[in-house]
Every structure is written in C-alpha cells, then in structure tokens.
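Of the protein chains in this complex, all but one are displayed in their positions.
As written, the chains take the letters A and B, and residue 1 is the first residue of each chain.
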Amino acid sequence: MNSTRKLWCAVILLAGFHALILFAGFFAPYAPAAQDRDLPFAPPTSIHFRDAQGRFHFRPFVYGLKDDPANPGGYEADPDKMYALSSFVRGAPYKVAGLVGSHLHLFGVAADGRVFLMGTDGYGRDQFSRFLYGGQISLLAGLLAAALSVSLGVLVGALAGFYGGWIDDLLMRGSEIFLALPWLYLLFAVRAALPLHVAEWQVFLLLIAVIGMIGWARPARLIRGVVLSAKERKFVVAARGFGASDAHLLFTHVLPQTYGVVLTQLALLIPQYVLAEVTLSFLGLGVGEPMASWGTLLAALQQYYVLASYWWMFLPALLLIPLFLGYYATADALQERLKAVPL
Amino acid sequence: MTRYISRRLVHAILLLLAVSFFSFGLLQLAPGDFFDAMRLNPEISQRTVANIRSEYGLDGPLPIRYERWLSSMLKGDFGFSLASNGPVAPLLCVRVRNTLLLSGTATVLAWLLALPIGVWSAAKRGTWGDRISRVATSTILTIPDLLLFLGLLLLAVRTGWFPTGGMVSPGADDLDAWGRAKDVAVHLALPALGLAVVMLPVLVRHVRSAMMDVLESPFVRAGRGHGIPRGRLLFRYALPAASNPLISLLGFSIATMLSTSMLAEVVLSWPGLGPLLVESILSRDVYVVVAIVMLSSVFLVFGNLLADLLLFASDPRIRAE
Partner (left out) sequence: MRADTQDGTQPIDPVMRAVNLAKRHIQRRPMTQREFTVRAFEDVNLTIHRGTTLAIVGESGAGKSTLARCLALLEEPTAGEIWFDGRDLLRLHKKERFPLHRQIQLIFQDPTAALNPRLTAEEIITEPLAVQRIGPKEKRRRRALDFMEQVGLASSDYSKRPLEFSGGQRQRLAIARALALEPKLLILDEALSSLDLLNQQMILKLLADLRMAHSLTYVHISHDLQLVSEFAEEVAVMSAGRIVEQKPAAELFARPEQAETKALLAAMPPLESILMRRPA
C-alpha cells in the first residue's frame, strides 16, 4: 500500500476516533458521573436479536439484570424484562465542546433498562460513556501538550538555526539539559513541586503545561536541522538579494520547509503525551475523581480483585491501541513522503 | 586523546550542575517549608528541628542554601525523609539496588534477543521472516507500556504461573542463600520479561538498520565472494563493523537503567525507585523526590559519557585526529 493511501487510511481512522470523542455526549447513552449503585461491576450488556423463545426481532433488545444466586456479586439476564434498543433517543442533557446543548443520544433503552456496552465500575457507572468522556480529557491534554511542545520547538529551532552564533549555542545547550533529564521522572518531579490539591481544570492546564514544556528539545533539534539547510538554499539567498528581511525569509521560504517535520513530530508526540497523562492519572497524580480521564478509568485495575474478576475494566486500555496505531501509521506515512520528496 | 576525554568530562559535569540548579529550584518551589510538617510531629523536639534547619542551611540566603545542599549531596547526604522518618540515602540505596537488578536483567535479556533478531532480519531482508519480525516490533510499539504491564499482571493473576508482585515471598528469610536467590528470580521473571519486551522493538530496529547498512558495503560482498560461511560473515565480520551506532545505543541503554523501569515497578509492585517516587510525591516527601531525580540524571549523563568514551575507544577512525 503506497504511502498516500496509508496516510489517508490512518487519518480517516483517527478522524473517526476523534469524532467519537468530540461528540461523546451524543454517542454515550449516559452521563459520565451517573451512578447506578444497584449495579456495581456489571458485565457488558449483550445485545440480542433472538429472544428466549427463539423469535427474531428486527429491533435489537437487551435483557434486564438481576442478581445471580449462584455467583454472589454477579448478575444474570432476566428473561422477563426485555428492553428494546432505540436510536436517536432523548436522554440526559450535554454540551458539545461546552457550547452547543442537546438531549439527543445515538442509542438508548427505556428508563428501567440499562445498556452498558463496556460494563460498569464499582459505582455502577457506565464505562462506555466514561470512556468517551474520559477521552475528551486525555486526548485534549495530549493534543494541547503536543501543540505546545512543537510550537516551542519551532520557535527555538528556527531561531537557533537561522541566526546561529551564540543564540544557537545557548539554545542548544539548554535543550541538552532537557534531553539529559529522564523524561518521565522529570514530569513526576515537576508534578510533585505543584500543589497536590488544586481545582480540577487547573490541574488539567498545569498538566498540559508541564508535559508540553518538557518535550520541546527533540523537535527543536530536528527543526533546527531543517532550518540550517533551508537557509542555505539558493532561493533564500536570491530573496536576500532583493532586500528581504529576516522575518520575510523565515515565513515565506524557510518555515514552510519545516511543515513535514512538524507534522511528523506532532503525530509522534500526541500519543506519547496522551500516554503520559494516562500514566499520571493512573497513579493518582493527574486529574482526580470524579473527572474521568482514561487514566482514572484504568486506576481501578490496581486493585487485585478488580484485575482478577472484572475483565471488562481492561477495555479502555485496549481501545487505546487503535488510537496509537492511527497516529504511528500517520507518522510513518509522513516520514516516507518526506524522504521521497526532495524538497 | 586525553583532550577528548577531559572535554567530555567537563561537559558532563557542567550538565549535571545545570541539572542540580534545576532540582534545587524544584525544591524551592514546593509550597511551605518542609519542616512545617516536621514541627507538627510531636516526637521531634523543636530544638532538633531548629538544628536540622540550620544544618541544611535553610535559614540562609539562596546561594548559601544551594551550596550547602549541593555539598551535602556530594557527601552522600541526600536529606531527610519525612515519610520514613530517617535519612534519605539508605532508603535510596536499597531501592536503587532493586531497580538496577530489574532493569539490568531486562536490558541484558533485551539485547540478547535483539542482536540475533536484528541481524537475522537484516540478512533475510524482504522475506517472510523479516516481515513478521517487523510487524511484531511495530505491534509492540503500538501497545502502550501501561497496557502491557497490566496485561502481564492479569496473566499472573489468572494463571498463577508467576507471583503477582513484590520481590520476595513472605517467609523468605527462612530460606538459605540459594533458596532466597531462587525466590527473587521467580519474582523477577515477569517484570524483567515485560520490560525486555518493551525495550525490544527500538533495539531490533536499530540493529537491523545498522546491519543493513553494513551488508551493502563492499567488504561484505567481497567476503561472500570469497565463500566465507554466512553465519561467520554475519557475526564475526559484519556485526563488528556495524558496532558504532550500536555502542551508542548500548550506552543509552545503560544510561536509562534507572528510569526505564519505573512504570513496570509500579504496576508489578517491584520495590524499586519507581514506587518510592510515586509514594513520595503523594506524601509530599520533597527531598526524596529531588534525590531520585538527581540520581537518575547523574546516571543518564554518565551513561551517555560512557557511551561516548566506549565509542572513542573502539573506533580507530575517531581516535586518529
């Protein structure tokens, strides 16, 4: 498969995933904080087309849950209670991107029924809904932090590469220090220096700032390399020849050469940073309850009995794989294209 | 030659100084005086607190405080841990040993696997075997480390083949030395395996690409023309020629030995630096946090220095200046 097609496949996969997360309110049947204390650790709900009597229904349905006498704490399906699965139902209110309000959900069941696509956690909260909403936090953190890192990298790399001399020396020495520090440890250490209990959105922003400000060194070096070779190109010299200012040279001729590297770095950093946020939250150092990020969803797995008995709690981690795949495939395809085009 | 070494050494020391500034800065950032909490502890008298404060130079101006902190670090005194009510240094010693045991084993394992796989993959480029190994390494790269370790934990829990955490079983003190060693080894198996798998893809990729470059070169082709058997050609002739980037990589492996195992330790409950770091952050035990960061940075910087020196010693082209 040639690199363009690979690129499109990866991008479409990513776009789909991100759309799911962006419109979490629409795709999720329940609000993320909605608890169902009667149904802690319920397994994923099976969707049926054929009922216990063997009759086929066009509209899929789910069974109600009742306690399983043979398995304390477990559940079994109640064949007497059948709830049809409808699409475009009216449910709990939500806001898309915090702006547009709506009540519309893609699917749902009647009020007494429950459809837990990924089961529930200890508080009876729907994991599927929490996964989608949690993605908003983790993914947004990764995207913003990567944007921050790469922007800093472009700034530093362009200045260092274009002007050279002492600016270059100073900036590159600075980047060496950042590269010399073990990334994860540094992240944790800076997190430690910050107050442990602050308002949630502040934690979120701080997290982004910290993750983003640690990772600029490598992009900066790569961009510096591109700028160094770009500024020697004859068309840049020619532009100097009609009196172009440094700013004009940078923006019109030099920086456009860096687009490829910038995009590739973004594609590589975003999954890393998402994982950083997930790790921090997993360890209780990131966003805290009840704000659900993927990390907090996975944190329950640190308890032995959860790990041993409730396999569906793993699903959020498994669903990270296609996300990473999409980004890495994008980065690969971009790198192939970069090598092929001798700009 | 000594000029090269001394230049790199000076460079490393300057780098570490910069790191120490940074760590010290972190220390200052932590809100509240560390000893506020200590003062609240009824077991410690006010006098002791005051003494320790002046000993750490906390009552002086900034440069003095930095100098005293730095000099005490250099002497091996890493501060005081509130959480465990004792000096930090001995606390770290044990943990460092455990971490190195884990990451050392994993690194050796990873390299032992990566070399043959990478070499073979490069030699059989384009064949099914090569493609499989490339898909496998890409797959492992795509799986987040966290997931991998959780998965291994699940495996341990479900199958009971491995212990699910810790370094020793309860009651291990009663065993003899050999029994204790076996006990540790059994506990070591899962985390080391997991960590090795995580390290593997990058190593294999580098070995493969380094080997591919060498296999294209004239002297290898000449060797083939002379009829040197394939295995010997690969390992006795080609691999040494590919060693430059690999030695750097080895240096990098060594340099990161204190930091790579962090997540594995936390998830699989291996008592190394990782869990200590997390606990210290949660309990606001600042000196421990700073000490860990400094220590792992020192390791990193000196590991890289070692890599440069190894490269210098092994490659006659660099030496001939």
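Miscellaneous remarks
Everything that follows uses one rule, which is that a contact is a pair of C-beta atoms (placed from the backbone, for glycine too) under 8 Å apart; a residue touches a chain by one contact, two chains touch by 3 or more.
Bear in mind the structure is a predicted one, so any value in this text is a computation, not a measurement.
Note that of A:R5, A:H248 or A:K339, the residue touching the chain absent from this view is A:H248. Checked against the full complex, the one of A:V96, A:L170, A:V237 or A:L318 touching the unshown chain is A:V237. Think of the hidden chain as still there; on chain A it touches residues 233-235, 237-245, 248, 252-253, 256, 343.
FYI, only the chains that are shown with their structure count from here on.
The centroid of the Cα atoms in chain A and the matching centroid in chain B are 27 Å apart.
Those residues of chain A that touch chain B in the shared complex are 176-177, 180-186, 188-196, 275, 278-279, 282-285, 298, 301-302, 304, 307-308, 314, 317-318, 320-321, 324-325, 328. Contact residues of chain B toward chain A in the complex are 15, 18-19, 22-23, 26-27, 29-31, 138, 141-147, 150-151, 153-154, 157-158, 164, 256, 258-259, 262-263, 266-267, 277-278, 280-282, 284, 286, 289-290, 292-293, 296-297, 300-301, 304.
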